[in-house]
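Pasting in a structure now, in structure tokens, and then I'll have a few things to ask.
The complex appears here minus one protein chain, its other protein chains still in place.
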Amino acid sequence: MIEPSVYVHGLEWTTKELFTYPNEFITWSIQIVMYPYMTGLVAGAFVLSSLYHVFGQKDLKDLARFSLVFSLALLPVAAMPLLLHLQQPLRAMHPLFTPHFTSAISAFGIVFSTYGLIVLSEIWFVYRKHFVDQVHELKGIKGSKLKRMIFIILTMGAMDISEAALAKDKKAVTIMAAIGIPVACFLHGYAGFIFGSVKANALWMSPLMPVIFIMSAVVSGIALCMLTYILIMEFKKIKAAIARGMGDTSVQAIKGIEMEVITKATRYLIIFLVAAISLEILDLIFRGYTAMKSWDILRSVMYGKDFVDIFMLQYGIGNLLPFIMLLWPKRTLRRVAIATTLILFGVFMMRWNVVIGGQAFSLSFAGFMHYHMPIIPHNWETFKEGLGGVILVIISPYALFWVINKFTPSLGTVEEKI
Amino acid sequence: MKCSRRNFLKKSLSGAVAAGLPLAAFKFLSPREAHAAVKEANLRWAFIVDTRKCVGCGLCVKACKKENEIPYDVPLTRTWIERYIVTKDGKTTIDTPKGGRDGFTSKKVRGEEIPDDQITKAFFVPKLCNQCDNPACVQVCPVGATYQTADGVTLVDRKWCIGCGYCIMACPYGARFFHPVYRVAEKCTFCYHRIKKGMKTACVDACPFGARQIGNIKDINDPVAHTILTERVAVLKDEYGTKPQVFYLGLDERVR
Partner (left out) sequence: MKNHVLRPLWVAILLVIALLVARKLYVPADFGINGRNFTYGYYRKASVNDWKEFKVKYKGRQYCKECHEENFDSISKSKHRIIQCENCHGPAIDHPDNPEALEIDRSRGLCLRCHADLPYPGSHRNDLPAIDPEEHNPDKACADCHNPHKPDLEG
């Protein structure tokens, strides 16, 4: 007879098997799976855009602009899972007010805002000319007063678009992108540190954890950018075909550029994918070989209860299959789209297997816990820490991107070329 | 222009350092504060659990829940009792129905009865927060909402905790949970409100058999300190380096 005002966190989605301590529940649920997944996408998208700005990979130019703006759209969404997870969301500012730096979570606010400022200023430098142009263009046009006001604010009063000023912008972009790479990696690597440093958890505690997280983050970020890019370009193709009639050459033109961009991006995707998988396998082999006290229970979780999740879904369908699909000769856009979707799924399963898998066994090593994600919510808790919360987190970046892209058009370059 | 900016930065930086230093340097303690500090330094709460005396009555769990306002019927508890049954085939069966709140009144373990003649030994192990000297839970709190008092008790600041659950994940003993009403991290406080008034903890008072004791480990004349220093005691999971301050007498190797 539990009173309604009393809420036992985790009771609704945890089942226990054999012996567990009474207070053990799946405390870190689906939103903590989403958190490293979303930060990973942010970091990956940013690294992809930096490949162009810093390392001068010119072939990535179109993708770079898009992924930069997209990483901004993803940024607030990376913090969303944490807010949805907190039991006291109104106190979310406390880590910024009284950061206890011995905790991996405390730096989140600082690293996150630093990174946000870097992305914002980089975008500002990239789009400053656009903002100024818009201010001039919209002058006197009816109904655009508000829009022009926003653009005026966005210029922050810097209206100079002389050659010299633009050259300075370009230099600033390179510098911001260069600073951004380590910060992005840090942002994500330290999400790995949050798990890797929990000594109480036999599955999580590993110095490799941050590196594994960075690698798979970059993989997922590149995959997401490629997939979104393909989808948007396909959409444009359809639009172009309708507008100009079937058989128009512009469709072919878009297709050619698209494939070129995707081919180059695929190369980086594969490099990071190999690195991520190698590290994960190394971690697994090392645990088996050293066979510490916890290995018995870890083995029964990995090779037993979670076998399908880890070896079939994550490594098989999420890593190996797309790996073959990408390397197979005569690559097509459709195949790349499917492969990147599978990779995104694979990285999600990796996060799942770390977060949920790490709580699949009791700290006593004498029992198991099972997580049942709430599908149909019957209260706020089961919504936010269930399927509803996941969907909310997944669609938010696209909604945000739609808004942001109104002010910083990141998909226009191809059309200009035509 | 560049030169002047650098100068400006330099000056403002050194100014900030100069302004910050004296604040720290001029902190003196009043005699009363100094006396209190010395007194505090001679006090470190420690706990003894004698597993040989425990009969699994669970009165400690009941008292703890009532004393510390943990809703009685939720499956969460600051202290609990585990039952270990070792059988002839070398297997260990462990359970803790309702955390031992209602005691152990049945031979059944998770619905199945183990025949008496198969049991080679069986015993009860009370558990509670170990009030570690190096608490992993405190180290990982991102906001300073959990801390160790001067006398060694780890507490949670209910007004500051953000409810991230990191401390719950970091504790190797499963001693922490979210309070079902206040929605913040919750744990055993060694009944801080009682020990500060010269009382014993609710669980120590409730135990009819003296299986639980609390005392000052720094006072050589304290019976608890005496036991820890003179008898063979063990702690739980010392491999985590948390330095638990709950000491066990008669602890079996099978206890997790």
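Points to keep in mind about this one:
Here the chain labels run A and B in written order, and each chain numbers its own residues starting at 1.
Methods note: contacts are C-beta pairs under 8 Å (C-beta built on N, C-alpha and C of every residue); 3 or more make two chains touch, one makes a residue touch a chain.
Everything quoted here is computed from the prediction, not taken from an experiment.
For the omitted chain, the shown partners it touches in the full complex are A, B.
Contact with the chain not shown here comes from a single listed residue; of A:Leu18, A:Leu83 or A:Ala172, that residue is A:Ala172. Only one of B:Phe104, B:Phe177 or B:Tyr248 touches the absent chain when the whole complex is considered: B:Phe104. Looking at A:Met156, A:Ala291, A:Val308 or A:Ile324, the residue that reaches the missing chain in the full complex is A:Met156. Against the chain not displayed here, chain B makes contact via residues 52-59, 62-63, 66-68, 85, 102-107, 116, 119-124, 134-135, 138-139, 144-150, 155, 157-160, 189, 192-194, 196-197, 199, 202, 205-206, 208-210. Seen from chain A, the chain kept out of the figure touches residues 93, 96-98, 100-102, 113, 117, 120-121, 124-125, 128, 156-160, 165, 168-169, 172.
Following the convention adopted for this analysis, only the chains that are shown with their structure count from here on.
By the touch rule above, chain B contacts chain A in their complex via residues 71, 73-77, 80, 82, 92-96, 98-99, 110, 127, 136, 139-145, 160-166, 168-178, 180-181, 183-184, 239-241, 256.
Against chain B, the residues of chain A that register as touching in their complex are 1-3, 5-11, 18-25, 27-28, 82, 85-88, 91-92, 94-95, 97-100, 102-106, 108, 194, 197-201, 293, 362-367.
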